[in-house]
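Shown below is the structure under consideration.
With one protein chain held back, the other chains of the complex are shown just where they sit.
Right, chain A next:
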């Protein structure tokens, strides 16, 4: 919750400041999440190579070219490595126009911590640019900066932040689902009225009050790609201090928008059409940003420009976007088809087919190798007859003969694979054992003998392989999440998770209600609060409730129940909970939804189909369901063979018959 907090002390100081103050930037060289696990176990994300250049270099080049003169780099995870890298780079040379300060601390757990530290140390004096260490961009933000400053001058520091967006229509490959946002804005003042991640939702709701004040022109946009570049006033850091529960920029933006009335702060946005900006937030984004870069969308940050100014990093650019570093050798009959970047001292054998791939420095590739959308980092060895599709191969990995990596595989540092193996889609192999991860968290002194406990499984990584598959050692749901974490596929999955956990909560509630004899009204209250906590629609609540109740006997007494036992235990339950049902099932549509939930369950539990009639009968008797609804469901609901089969059930037929007759009778009586 948000506390109104202390007064804005920035007001006085920022007015006195002149425009000539050097432009500052805060670069957060940590992602505070584990999306690149297990790769980021060995190397922080900001240093992962993209087009053979560390990602943080792109961010720094972007800042420098927009005229930033002082950058604060905040690192947490593996801060030493980042520090070493920066000290060696051109950014820390005395002639660099952009002075880079490196601030490290193990205590940063989120963006919020970083900004609170910025405020505590009083680092920024004026408007600053806030970016992550994995943003690749060539946007000239000076225009946005000018607009931001103008707004602050005119409106007396009301606007605290300007977010930079890039126009790109939905379906663009550089838009990842998890970063998909929908923004409502005032089209004249460019003020953000509503900001929401879509998270794969089909239905979005906007509070009406955002449209009631201000100008009369609004835009609701879904064609924006969040570049994760924001121009912040010093107040932003203060607001983070005031609200210690802000962890991410998302929290901040939502907090500001919700409390706009109280605090009087506003957020604006700047939409750029040309220019490129994207954050490498997962491997899918890595893949698409990398390919955008090779296809020169980020010009002038192209591979051959060697903007990091490193000796020997230069490469040449020839047609079909083929880039070759120094001392590259290519065997007889090998083809680099298109969009290929090959680092220095790499040698490629005969008859290889390479397309849309990035190959690092010092790699060796054997004969008859097929690479498509492969990302290979430095010192990788690939033997002959290997096929790699859309995969990431990290530093020092070895792929032996006749190995095939299907889509979205990840070979982390120093892994050995093969020979004669085909890795299924989405396999992640690392030298770190997956279970070691948890141990690592509690106990920093991970001793070696713990690792000895795990041995490489030759069936997984091949007879000569070294490494652990992250997939096999975990149970199914988790593994899929992991692959998803890395590749960042559509997020509908999370939605399902939400529903599942809601279902568990409902089950728990009902169970407790039964044990402690809680009144049904209170149960309804509890379920309602759960509904809001998980953001579940009313329809889903009803379906889940039905499902939970009908499955209750199985939950309590195991799945081996006979139909008779099942109905015996279920029917009293229905009676107890009928007020709960009645509370949710009101409209005609609700009845149908409930019926379809019942149907769905009995389609799954096909041995107990005979119980269905009894359940329906009981529900009818308890007046949970109305006869018209049941009849309508029976006549129209059948969509596939199975449900049609279900409707041919004799008991059900009889029940319907009986219902119809009852209806006739009642209507006759009515007359």
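The definition used in the following text is that contacts are C-beta pairs under 8 Å (C-beta built on N, C-alpha and C of every residue); 3 or more make two chains touch, one makes a residue touch a chain; residues count from 1.
FYI, contacts and distances are computed from a predicted model.
Between the names "Bushy growth protein", "Translation initiation factor eIF2B subunit beta", "Vacuolar protein sorting-associated protein 33B" or "ALKB8 protein", the one given in UniProt for the chain missing from this structure view is "Translation initiation factor eIF2B subunit beta".
From the options A:83, A:101 or A:295, the residue with contact to the unseen chain in the full assembly is A:295. The residue touching the chain not shown here, chosen from A:316, A:522 or A:565, is A:316. Checked against the hidden chain, the listed residues A:106, A:216 or A:274 yield one contact partner: A:274. Screening A:137, A:339 or A:427 for touch with the missing chain picks out A:339. Although one chain is hidden here, its contacts on chain A can still be listed: residues 64-65, 93-97, 138, 140, 166-173, 223, 273-274, 276, 288, 295-300, 305-307, 314, 316-321, 338-339.
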